[in-house]
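One protein chain omitted, others in place.
Here is chain A:
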Amino acid sequence: MSAASESRWLDLDNPVKRGVILFVGIFVLVLAVGFVQGGANAGLLLSQALAYALIALGLNIQWGYGGLFNFAIMGLMMVGGTAVMLVSVPVNEAFWTGDGPMLLGRAFLAFLVGVALVMAARQVNRIGIRGGWRTAIIVLAWFIGYVIYRSQIDPAAAYIEANAGFVGGLGLNPILGWALGGVVAAVIAYIIGRICLGLRTDYLAIATIGISEILRALVKNMDWLTRGTQTVSPIPWPVPLPQDYQANGVSITDSFIYARFGFFALLVVIFAVIFYLVQRAYGGPWGRMMRAIRDNYVAAGSMGKNVTGRQLELFVLGSVLIGMGGAILVTFNQIFDPSSYQPINHTFVVWVMVIVGGAGNNWGALLGALLIYIVWIISDPLAQVIFVNLSNWSQSMGWGAIPEIDSRALQMRVFILGVIITIALRYAPKGLLPEVMRREK
């Protein structure tokens, strides 16, 4: 092979070759993790990483295709998790036999009354009330609606928490719950989008962070719905659990490998279908229109494209994937713990995935998700090793050991994440797999 052809083979400017090389690199990394930590851990890592890849794909639709800031990822993931929990957890008899449903029904009616009041108040300009008076009436309607709702939901919540614990689930298939997680996230995203999408990017960022925190506060404190800090577990799997394999005589080590890779296989199928659809949409006229809006919304608007409407579409579509990803993670971990959600672990890490992978490129989002998730997971044991060595060294120097190595090593990954994002922004702002701009010749 001549030198020229060899250099062409290693041509990193060719997006396909670059992608193949990087994905082979990830594959080797996964093999190495599997070799060091065992097959069961590799199954865990891959399943969770793929769920994060789904979320990163969702963010890529919003940020990469549309340039929309979304920092509400954590909130949407929590919503998805709540949905799958409510769908798949077994039915809670204590709730359905008591007065709970009736009380909740009344609270729902009160909610509808409140909505009707506000809607009616918004229409008062039809009977000649305008300006400041109309605003005052709308504010009053909001307040009265809020009081009516609170007067019904508070006793209902107290009753359910005292008598039944929480409302319980429906005992249906988790896959149905994943779909519902996407739907609920879409509804929330529609509301967020209607309120916030007109805002400038940095306002949008702050607003979505705020919404994310509000969603977290709600899910964490609505004990009657989510059991709050008491957590719900176990959450059933759509595929056989390790325990099922063990019941059939498979050894414990093997059962975990079978179960987790079974789950992973299901995820791969779902991810592949979604990825194919998203990729097709991106390559088609729809994707072109979205990129046109992102790059120059004034021009796109003057061509007759409905900019706000399209952006809302992107925001909702991306949020469906985020909600589904959040739901899948809850199912996989078998526990729904609202207090385990942190902006760093759930919002910012996804952002790093998309930025490092390459915003606007779906393969980049997948690559970034796998890479960052692996780095995120293995930086903890690595830091532990470094700390233990440092501690031994400082002990041998007579300075004493480093206290709390475990919890400190866990924080190392936050720092590493910060370093990665800073380096990526400075030296590779377009990511590892940059967006491919296809030009017609």
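As a convention for this text, a contact is a pair of C-beta atoms (placed from the backbone, for glycine too) under 8 Å apart; a residue touches a chain by one contact, two chains touch by 3 or more; residues count from 1.
As a working rule, contacts and distances are computed from a predicted model.
Q: Using the UniProt record as the reference, specify the protein name of the hidden chain from among "Methylamine utilization protein", "Cysteine desulfurase", "Iron-sulfur cluster assembly scaffold protein for SUF system, SufE2" or "Branched-chain amino acid ABC transporter permease".
A: For the chain missing from the view, the UniProt record says "Branched-chain amino acid ABC transporter permease".
Q: Among A:Thr201, A:Asn248 or A:Ser396, exactly one should touch the missing chain; which is it?
A: Looking across A:Thr201, A:Asn248 or A:Ser396, the contact with the absent chain belongs to A:Thr201.
Q: Looking at A:Ala136, A:Ala217 or A:Ile252, which makes contact with the chain not pictured?
A: Answering carefully, the residue with contact to the hidden chain is A:Ala217.
Q: On chain A, what residues meet the omitted chain?
A: 69, 195-196, 199-203, 205-207, 209-211, 213-214, 217-218, 220-221, 343-344, 348, 351, 355, 403-404, 407-408, 411-422, 425-426, 429
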